[in-house]
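With one protein chain withheld, the remaining protein chains of the complex are depicted in position.
Then we have chain A:
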Amino acid sequence: MKPVKFDYLPARDGAEAVRLLTEHGDEAKCIAGGQSLGPMLNLRLARPAVLVDLHRAEDLTGVEESRDAIVYGGAVRHADFEDGRVADAARGMLPFVASRIAYRAVRNRGTLGGSLSHADPAADWVCVMTGLGATYLLRGKKGVREVAAEDFIQAAFMTALGANEILAGVRVPRLSESARWGYYKFCKKVGEFSQATGVVVVDPERGYSRVLVGALDSPPVPLEPVAEALAEDGPDGALAVLDAAVDTALGDYPEVNRQLYKVAVRRALAQIGATR
């Protein structure tokens, strides 16, 4: 239960991290909070020769606020959201979600960028950032490029990150005053992986509506008819088309699983005012 030997290289900033990753190539791996990679290292499932630590990189731990959006550094921790040490772009959604990730001792170390780069389809941030329509800032040798949340995760544990790129930041559009959000996850035990996740984000002022099922074997899947109905007919209208939309999107899943996903989204819709 001890990791293989590796060189530990703390990066002062994102640029240094990219330089170190480039220098050490395939054998290098990034670590930030280490709450996913740490267990894999201890179990020797991951055996990097070089570990580049991002958790103290100055430009990755900050937050930049603008009128329409907030950019969170990749190394901002879950507990920073939970405790309100960073501003919330989503009218309470980010602290609410953060406070229910794993356990407090994990939230004190685990980071937003680390969780997204690890790309577990059941991870809270994966579902929430896709729901909010966030944009990821990937820093590489040639500078920073932007990738939409829904395009970032290509499959479970597979992202758009290039070999020498890091997830430097996440830009979350600010929800307007009339916006609402719902988030529900089924966990067999507190803090464990979600079995089924429902995400609802609706923002009338911005004309924005997105409804997702998450914690699948693949990245979150949109329920477009539900999102349409939510905008046009409100939460109850969305509920009316939910079951059919899940059956279409997850047709190959066993009925018991589909039921779990339906209920997760139904409860997320109930949070924003669905009454049925």
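Definition applied: a contact is a pair of C-beta atoms (placed from the backbone, for glycine too) under 8 Å apart; a residue touches a chain by one contact, two chains touch by 3 or more; residues count from 1.
Going forward, contacts and distances are computed from a predicted model.
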Absent chain [UniProt protein name; select from "Sigma-70 family RNA polymerase sigma factor", "Peptide/nickel transport system permease protein", "2Fe-2S iron-sulfur cluster binding domain-containing protein" or "Multisubunit sodium/proton antiporter, MrpD subunit"]: "2Fe-2S iron-sulfur cluster binding domain-containing protein"
Touch criterion as defined above, residue of A:Ala57, A:Val76, A:Val172 or A:Ala227 at the omitted chain: A:Ala227
Sole contact to the chain not displayed, among A:Ala17, A:Ala102 or A:Met129: A:Ala102
On chain A, residues whose C-beta touches the chain left out of the figure: 1-8, 10, 26-27, 29, 31, 33-49, 51, 53, 55, 78-79, 82-84, 91-92, 95-96, 98-99, 101-106, 108-110, 114-115, 118-124, 133, 150, 154-158, 178, 180-181, 183, 187, 189-194, 201-204, 206-210, 216-218, 221-222, 224, 227-228, 231-235, 248-254, 257, 271-273
